[in-house]
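Taken from a larger complex, these chains appear in their original positions, while the remainder are omitted.
Chain IDs A and B follow the sequence of writing; residue 1 opens each chain.
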């Protein structure tokens, strides 16, 4: 593709030779002579001067530092994502229903759907238009799903779950399995029936082998634009606000309420019934035992303010030294508290 | 359903208007005028006086505080679970074997079974009565399974695994995959054949996408009533005592022995070969490096007594302050130990 064609498709101003043949997009550190790359901020501006790429997508401000052709963008990361799509249209099977799919007679499936081999669609299921449902998906009876659904192999969608438009679910995820609830009854544990459901709003993406449990009563809710990475666990009755993101292996215990635009790092956890405000950011592996006000940036287990956590964790390796210094003070002053000595 | 019908079905004494029409169960904080709710202890007793619910299940002791109709119960949480079931009978397909299931000729399947589309049941498998096996389950050859088995879609049950009565396995769980064992042999890693199995006793429930590995030799054992949440990992040769519970994303390394009635929080881990006594409770995200005596309540990584952990973790954010105070003492007294200064 010629550079001028890319500029035209993206609607971006071009500086340099539009006739350049572009081989494809690349990360700037792996660029070759035919690559188009992007630079999103001053941190990488130095590479503008040394890259061998054919062209770079960059802001007007940084553009003068580039030694190659330039596409001027207000949002280089976004426009680069569009270049990725130009060169690599996503894999999408043609519409059609595999003769090996098992679809209930009363299931309603909108026009334009692809449904793969061995997929099972239960009684009373309704699915909107343009669905792409790969092989080996199981949709239990009564689930309702919107338009433009993309669902990869081995996903389970349990009974009565509701899913909005433009939702993507990656391989092996489980939506609406029973929440984890038991009551002790003498020498027995009795299961609390999990009679609620899951509601997933528009434009949610759910990662591979992630689990979102149905509510005990009511609904577990993922609001518009929520993104879950792989192997995430969302407990029963949680509610996650719009556009919040959870990195891999994060987990929420039951009845947690998460605000909008939060970012949870990998392997983070949050206690049941905690309320987390909007735009909270959580460092990887942190554990949140209680409510957190909006706009907080937190880390550690139990989680604390990020600055306190950085200072505290920097001192952790020095605990033995601090203990020695206390002992030296005690020895030299002759002052010893009643605590047992080391 | 009228309140008096509920009282009759549950065998509970009723105070108030038995003719009340009950719309359904609800958590007390979300009750509406037709709801039946429960209060399990004094902590929520205040809500008894303000709830708009039609009826409440409560102990005799707290009953006088309620301003609505009352069902008297020795165990309100248990009786409320039964109300949930009354109003929402669990989804259970009618018996019958889907013509798209693939069942070995010599597999024995007890009466009353439902077997869903595309489920695979291997040679020599035996399954008891009243099984509900959803679509897309794979049961490898030689597995033996008791009565009243409930198995959701995409579960894998590996060869020769033994499963008791009234066991429930949620979607995507894997029972009996190879344990993780390799020996270094020069510049190679050689797999240790995992020739053992998994034994699951009666009334176990296993969560979505959880993995229980087969033993290297012998058996990985889940005793009666064990409950595993989602995405839990149980390593080869572990043995979990009766009625112990593991919240989501907890993990046990190999050959761990867990007592009865333990409760492991979410994202907890336990080292290989550790022995954990009965009734041990483990705070979420804790890591257990060694044996733990019965009745312990522990937290932290490495796990310690819960009181020590609470005090210690409360001080963690104040480490920088403690370090400053040590330095001030050193400066003012002129005493410095030979440790390098800050």
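FYI, a residue touches a chain if its C-beta (ideal position, glycine included) is under 8 Å from a C-beta of that chain, and two chains touch if they have at least 3 such contacts.
This one's a predicted model, so the numbers in the text were calculated from it and none came from an experiment.
The complex in this file is a homo-oligomer whose displayed part has 2 chains and whose full count of copies is 3.
Note that only the chains that are shown with their structure count from here on.
Centre-to-centre separation of chain A and chain B, using mean CA positions: 25 Å.
Touching chain A in their complex are the following residues of chain B: 25-27, 30, 75, 77-78, 81, 84-85, 87-88, 90-91, 98, 100, 116-118, 134-136, 152-154, 168, 170-172, 203, 205, 207-209, 225, 227, 229-231, 243, 245, 247-249, 266-267, 284-285, 301, 313, 316-320, 322-323, 326, 329-330, 333, 335-337, 339-340.
Put simply, chain A touches chain B in their complex at residues 102, 118, 120, 136, 138, 140-141, 154, 156, 158-159, 172, 174, 177-178, 180, 182-183, 185, 187-193, 195, 209, 211, 213, 216-218, 231, 233, 235, 249, 251, 253, 267, 269, 271, 287, 300-302, 304-305, 308-309, 311-312, 315-316, 318-319, 321-322, 324-329, 332-333.
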